[in-house]
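Removed from the display is one protein chain of the complex; every other protein chain stays in position.
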Amino acid sequence: MAVVFQKPKALTDAPLHYCPGCTHGIIHRLVAEAIDTLGVEGKTIGVAPVGCSVMAYDYFSCDMVEAAHGRAPAVATGLKRAFPENVIFTYQGDGDLASIGMAETVHAAARNENITVIFVNNAIYGMTGGQMAPTSLPGQVTQTSPYGRDVTTAGYPIRVSEMLCTLDGPEYIERVAVNSVKNVKAAGKAILKAFRNQVEGKGFSLIEVVSTCPTNWGMTPNDALKWVDENMIPYYPLGVYKDKSAQKEEK
Amino acid sequence: MAEKVLMKGNEAIAEAAIRAGCRHYFGYPITPQTEVAAYMAKRMPKIGGTFLQAESEISAINMVYGVAGTGKRVMTSSSSPGISLKQEGISYIAGADLPALIVNVQRGGPGLGGIQPSQSDYFQSTKGGGHGDYRMIVLTPESVQEMADMTALAFELAEKYRMPAMLLADGTMGQMMEPVELPEESNDTVEKPWAVTGTEGKREHNIINSLYLKPEELEQKNIERYERYKLIEETEARYESFMMDDAEYCVVAFGIAARVAKNAVVAARKEGVKVGMIRPITVWPFPKAPIAEAADKVRAFISVELSMGQMIEDIRLASECKKPVYLCNRVGGMIPSPEEVYAKIMEVKGGSK
Partner (left out) sequence: MTTQILLAGFGGQGILFAGKFLAYKGLLEGRQLSWLPSYGPEMRGGTANCSVILSDDPVGSPIVSSPDILVAMNLPSLDKYEDAVVPGGMIIVDSTLIERKVKRDDVKVFYIPATQMAQDMDAPTLANMIITGKLMKESGMRTDNIEDSLKKVVSAKRANLLEVNLKAINNGIEYKD
């Protein structure tokens, strides 16, 4: 019987611990598929963050390093400098990458560190139980913004892709989403490109994946997917924000 | 014998690290250790190594963590306030059982403190610093020669026991120049089956990690680590014994304080005072045995420190408070003169008749 669908090799058999309806599983799969497609599992080292995907090190079958909260780009920098020929990726959430780890993110991008960063933006701290994230939307109710995010006291959400694309350093910045089949396919393409860029020595590639958190958003998985369309994407428009190689070609 | 060269302590560390096969250095500027970074910045690109000025000490230590996971020799250096920032990473390095070298060229604190020499990070270095149950091997050079020799030794010990090692120096050691015979080229010889190198499809994946959500498992990890620490305490405590054979008074001092105290001991000996010195070379593990042995012989201990009296606690513990322990100290970047130490020896002698 022909196999038409199977688990990517770059994922282990460990059952994922994510909540029902969470899109981390999809994103893990897209990352693993990219690794499989490029055939680089044997030389890939991933860096897991602190946050919901903290145990990603059990799910990817390549070598893995667990980093301190926010430090994944620094840890990845160390790994890449030690093994420039290996493929190094980080997998980080919004609190990890855009709050406590913002300095590490910005500077790894500014150095055009030849790594791949998968940035999962679901506008909330999931693992700790639903606190306000640097990407929580204005008015968004969370455990630590119970009356809705008040931008006069809590400040505004940070659009990471837009911010990083102002830097000269990074090679590739794209924002994608995983709330529809079409978007998942586009996300897979973007993630593959981000890994391929590294293999081709092009430099820092970051894919911001707009994601969901039905549990902490207090929604059914379906409503969460809709909420992405109606609230997240208008604030975080999808698209390619920087593609240095393509820009060069145009010139 | 190799030719002696004149070098600053900070430069000797950097050159010795390169000779020990270290090809990865991550740092952030801070006085009085900046020469380490400057030396690395000059040399590393020429030998295919990495020098990277990180965006912060926190990033630097986490870059160290990344390289340490690959099993390659790696180091960072800083001074007191910067070392405080590195504590997060040091705890993770210890928790993931990785070897790495951290150099602390101490300056006065707390807070921003000053930039002059100090030894007031003793507690931080020997009692934890970061969170959790862990230890760090801490070596305390007293000369530029030892700055070089102990750099190589620190790499070896860190690898042998899979844990962070610290070179605990001070501004004087970093800034002073002395003739030094640079160590021979060396490199690690320890097998590292735990390292992340890419599986190449030939083995199960390795995971560098300090997270254990099952308390039973985390407890077991800690117990295992402490078994290793016990072995280190039994076998790796290093010290120098100076004029202790017939000593009635025992000065205890390390680093620059030991250099100063040695002058005072020699001067007091000339006056017929039976005084000797124990110089801890490792402050973790603390050389408990010679202190305990001295406690049965001498009348009193004098702890000479550039802190408000931090090592004095370890002397009291090791001597089980059998004899009084007096403190002779200057802080905030001040260094006691040999005359001050001499006066303290005489005062203690007068008082403990």
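So that you can tell them apart, the chains are marked A and B in the order they are listed, and the count of residues begins at 1 in each.
We take it that a residue touches a chain if its C-beta (ideal position, glycine included) is under 8 Å from a C-beta of that chain, and two chains touch if they have at least 3 such contacts.
Just so it is clear, the structure is predicted and the values come from calculations on it, not from any experiment.
S.K.: Relative to the complete complex, which of the depicted chains are touched by the chain excluded from display?
M.R.: Contacts of the omitted chain with visible chains: B.
S.K.: Touch as defined at the start, partner being the missing chain; which of B:Pro110, B:Gly132 or B:Pro179 qualifies?
M.R.: Final answer for the missing-chain contact: B:Pro179.
S.K.: Looking at B:Lys262, B:Lys288 or B:Lys344, which residue reaches the missing chain?
M.R.: In the full complex, the listed residue that touches the missing chain is B:Lys262.
S.K.: Check each of B:Ala37, B:Ile137, B:Ile281 or B:Ile335 against the chain that is not shown and name the one that touches it.
M.R.: Counting the whole complex, the residue in contact with the absent chain is B:Ile335.
S.K.: State which residues belonging to chain B touch the missing partner chain.
M.R.: Residue positions of chain B that touch the missing chain: 4-6, 31-32, 115, 171-172, 175-179, 256, 259-260, 262-263, 266, 335, 337-339.
Basically, only the chains that are shown with their structure count from here on.
S.K.: Could you please state the distance in Å, as a whole number, between where the Cα atoms of chain A are centred and where those of chain B are centred?
M.R.: Chain centroid spacing, chain A to chain B, equals 39 Å.
S.K.: In their complex, what parts of chain B are in touch with chain A?
M.R.: Touch list, chain B to chain A: 24, 26, 50, 52, 54-56, 58-60, 62-70, 72, 74, 88-89, 92, 96, 196-202, 205-211.
S.K.: Using the touch definition up top, name the residues of chain A that touch chain B in the complex.
M.R.: Per the stated touch rule, the residues are 12, 41-45, 47, 54-55, 57-58, 60-68, 71, 74-83, 86, 103-104, 106-107.
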